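The complex appears here without one of its protein chains, the remainder shown in place.
Now for chain A:
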Amino acid sequence: MVLSSDDKANVKAVWSKIGSHGAEYGAEALARMFLSFPTTKTYFHHFDLSPGSAQVKAHGKKVADALTNAANHLDDLPNALSALSDLHAHKLRVDPVNFKFLSHCLLVTLAAHHSAELTPAAHASLDKFLATVSTVLTSKYR
């Protein structure tokens, strides 16, 4: 799966609209994920997962920053995400199925906040972007 130049343009366009809200959206996506897909909570036994939790906010920022980094390196994702890829492979070992859940929740969050930007074409490009990121993050599992 390769991101076309249209895909890249769409990802960058949406990202520029996100502006400084990344952390907020990241936290919201996580909150949505923990509610809709309770099995994902098993990776966060050490977190307070109640609404408004500072840990979830901080983690949402981490996730958003990583995705912003990815969005700024669309031509070289494996390299840009190498450290995170190692982390997920050797330490976190998040089952690949969960990346789809988080990606879904991120898209829902973006659609909720930026309905005008999230046209079907932009949605498809973002979905492809998140799928590519997920593949890179699970590429060293075995």
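As a convention for this text, a contact is a pair of C-beta atoms (placed from the backbone, for glycine too) under 8 Å apart; a residue touches a chain by one contact, two chains touch by 3 or more; residues count from 1.
Going forward, contacts and distances are computed from a predicted model.
Asks: Name the absent chain as its UniProt record does, using one of the following: "50S ribosomal protein L13, chloroplastic", "ER membrane protein complex subunit 8", "Hemoglobin subunit zeta" or "CIAO1 protein".
Replies: The missing chain's protein name, per its UniProt entry, is "Hemoglobin subunit zeta".
Asks: Would you mind spotting which of A:K12, A:K57, A:H104 or A:K128 touches the chain that isn't drawn?
Replies: Per the contact definition at the top, the residue touching the missing chain is A:K128.
Asks: Suppose we count only contacts with the excluded chain; which residues of chain A make the list?
Replies: That gives, for chain A, the contact residues 1-2, 124, 128, 139-142.
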